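A single protein chain has been removed from this complex, and every other one stays in its place.
Showing subunit A:
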Amino acid sequence: MPAVSKGDGMRGLAVFISDIRNCKSKEAEIKRINKELANIRSKFKGDKALDGYSKKKYVCKLLFIFLLGHDIDFGHMEAVNLLSSNKYTEKQIGYLFISVLVNSNSELIRLINNAIKNDLSSRNPTFMCLALHCIANVGSREMAEAFAGEIPRILVAGDTMDSVKQSAALCLLRLYKASPDLVLMGEWTSRVVHLLNDQHMGVVTAAISLITCLSQKNPDEFKTCVSLAVSRLSRIVSSASTDLQDYTYYFVPAPWLSCKLLRLLQCYPPPEDGAVKGRLVECLETILNKAQEPPKSKKVQHSNAKNAILFEAISLIIHYDSEPNLLVRACNQLGQFLQHRETNLRYLALESMCTLASSEFSHEAVKTHIETVINALKTERDVSVRQRAADLLYAMCDRSNAKQIVAEMLSYLETADYSIREEMVLKVAILAEKYAVDYSWYVDTILNLIRIAGDYVSEEVWYRVIQIVINRDDVQGYAAKTVFEALQAPACHENMVKVGGYILGEFGNLIAGDPRSSPLVQFNLLHSKFHLCSVPTRALLLSAYIKFINLFPETKATIQEVLRSDSQIRNSDVELQQRAVEYLKLSSIASTDVLATVLEEMPPFPERESSILAKLKKKKGPGVVPVSELEDGKREGGELNGGGDRGPDSAMSASNASTPSPSADLLGLRSAAPVSAAAPSAGSLLVDVFSESGAGGPAAAVNDDGFLRFVCKNNGVLFENQLLQIGIKSEYRQNLGRMYLFYGNKTSVQFASFSTTVSYPGELQSQLNVQTKPVEPLVEGGAQVQQVLNIECITDFSEAPQLNIKFRYGGALQNITLKLPVTINKFFQPTEMAATDFFQRWKQLSQPQQEAQKIFKANHGMDTEVLKAKLLGLGTALLENVDPNPENYVCAGVVQTKSQQVGVLLRLEPNAQAQPGVQMYRLTLRSSKDTVSKRLCDLLAEQF
């Protein structure tokens, strides 16, 4: 870089800046600036022969004024002039001004581009670099359009200077990130890969950033980089710290480059070529070995650089997940870091170990560090490190150490930070359930959990306990006993009261034999908590009381007394009052038999996935709970739940059917309380967690409804779940259609490898042609991507094409299959005709197979306007004054396909008083093709 001569100091600028700084008020500053601007204007206007130095000075002043927040509307021309100067400083100021001030739609852009082009083609490397920096700094689409072709050429040209190559690579990276569609892959791509072999380390570092970015989008094109990267890496790793002179940082050879190389390798699977792989393994081993060596310097930079490489290497090892030896070594290395005095290192070690724990090879190795991790959980000062320790404990837990870990976590919970308590509670609950061999242990654990951190125990957790207790006969007695004991404590958490109320209400009889827990004692214990509880809990307790009446007739009088008291029967809360009144009546009117039937023991809950898992998943975001474990948990959760397979509906109807009293709805409510709360969450939350195994099952079912909604309309929301919303917008003309699909990411996490495919069930392949453009593989959190589908109808069809959407949310692969709402009626062309024409044609199409007729009940009200709108939405022409009966609707249209046109006549006859309270329709369709009539008839029958 040319040295700045003394004359370039620009005294005027310095004076101006100090003037501004000395201004006492805003007004004074504005005055000074106005004065300066007028001066510059007169200078620019006045003598034409302004020399380069003053031009530079004034442009600098303008830049300063602009940066102070004032508008600058002149001087651009002078800045552009500076670009063509031959002096470095002048050119530099010119480029600076332009990258800060010139907006893309300026008319000067042509001149600027010209100047940049000149500089790019000049042989002066500094000028070339300035031009490249300017392109990168502006980074607009226009810049990309103008130079995206040029820069790769510079990058791969043999005679380009190293420094220029560096700039070119980074400039290209910037343009590619800003507008990837304009940077076209070409023959230069293969040559870019070979930059990895470049002599100059700076060039390699710059190129590798570019290659990493490019290869994420087009992994195949850059496959060859793997072997090059490996050889490069091995050369660096094996070099002595003195070999690379300029690129040795505190005795570590080229740390940035090494990290980038390792990161690039993480984009690809392990190399297939044995030799390359061997070399890579050797490198990784060397890196691990080096970590063991004593540090060459005491400086923190040295260890930072070394550890950066080490952690990148470990993530690569984890990414490959195929070298047991390396995995174990990595784990041991991390184990050492666990006790390091550097907090950041401990954090990183715990985090990496979390991922290591999910690998089958290193799981055992990770487990050996359990003591250290538990210790970290207890003694660590930094809350984020403690959080990681808790995560790791969760990840390393299995059958063998579950009891220990759960116990540790429970004991930690008492002192845990408030911010992570809820998560800890969920984790404990999940682990206890997942690895429970002995249910009494499970019940103990959860009750402990409620006792220690009741406030953080969510609904799901105690629902789950009750589900499990109800489904397992062998644990019920124990549960009742434990709960009874737990309730003895003078101060219980409300969740404990809830669990207690429920379990004693169901299984209190199992411990009634003991005089210490006789029915009355149980009741009095529960009732002593009653007044301290919130309304929902009180409602639950009231239901427990009525169950008591059934279980222990001797308590009837006492309980009735309680129910009759003003505080119950006249409670200001409607729910409580109603329960009190109805239970009271039920207990006094119904016979014991009826009572026994109504208040039968709860049927076992249907086998369901634990909703707690879903909750944890949702809370934590993806990536923390490895997929394999989730499946594991699901399987074990399944066997834990036992054979109950009756759905909640059947459970409810069972209790309802046998209920003669008006309290049926209430009992329904009661029995539904835990189930319905668990069911929707299981239904909605779990679909997304487990949908990889559930395939499109539930999703398709949802969509079927969505599909039918789109028969008469073209726009709307096709599908929606926790993660994804799919909106649709479509237009049809003749036999062609275009459909816009909008995929909205409802989460805050990006979806990776997002892809969609359209499949054709049955013989649809030959009937319909759908062309899609691929969508972006990455959908950012909260973002929406659009996909266009071009549809051509070749001949009439009855199936609907299916859209399959795959993406990764966190670690888990999501798979959704939807029916695309493309139906034959979309290709309708409306036909207007008079009454006589209509009936003439109607008669012409009188062959039995040409007609399709259906009589069906109305699903919706018979609102004329709604019906008309639907019929118009169908695509046909709605013919007025054709049918002699004004109630009836008559439509006509032509279905346009590529091969033929099918005329369709439609007649819809509503019958509002078919039977009392039932509205019926008769739908008749006649068309020249029997399949069309049939299909349309089927479709339409669902619409009214």
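FYI, contacts are C-beta pairs under 8 Å (C-beta built on N, C-alpha and C of every residue); 3 or more make two chains touch, one makes a residue touch a chain; residues count from 1.
Criterion: contacts and distances are computed from a predicted model.
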Per UniProt record, missing subunit out of "MHD domain-containing protein", "3-ketoacyl-CoA synthase", "aspartate transaminase" or "Presenilin" is "MHD domain-containing protein"
Looking at A:22, A:42 or A:899, which residue reaches the missing chain?
A:42
Please output the residues of subunit A touching the missing chain, sorted low to high.
24-26, 31-32, 34-35, 37-39, 41-42, 44-46, 73-74, 76, 106-108
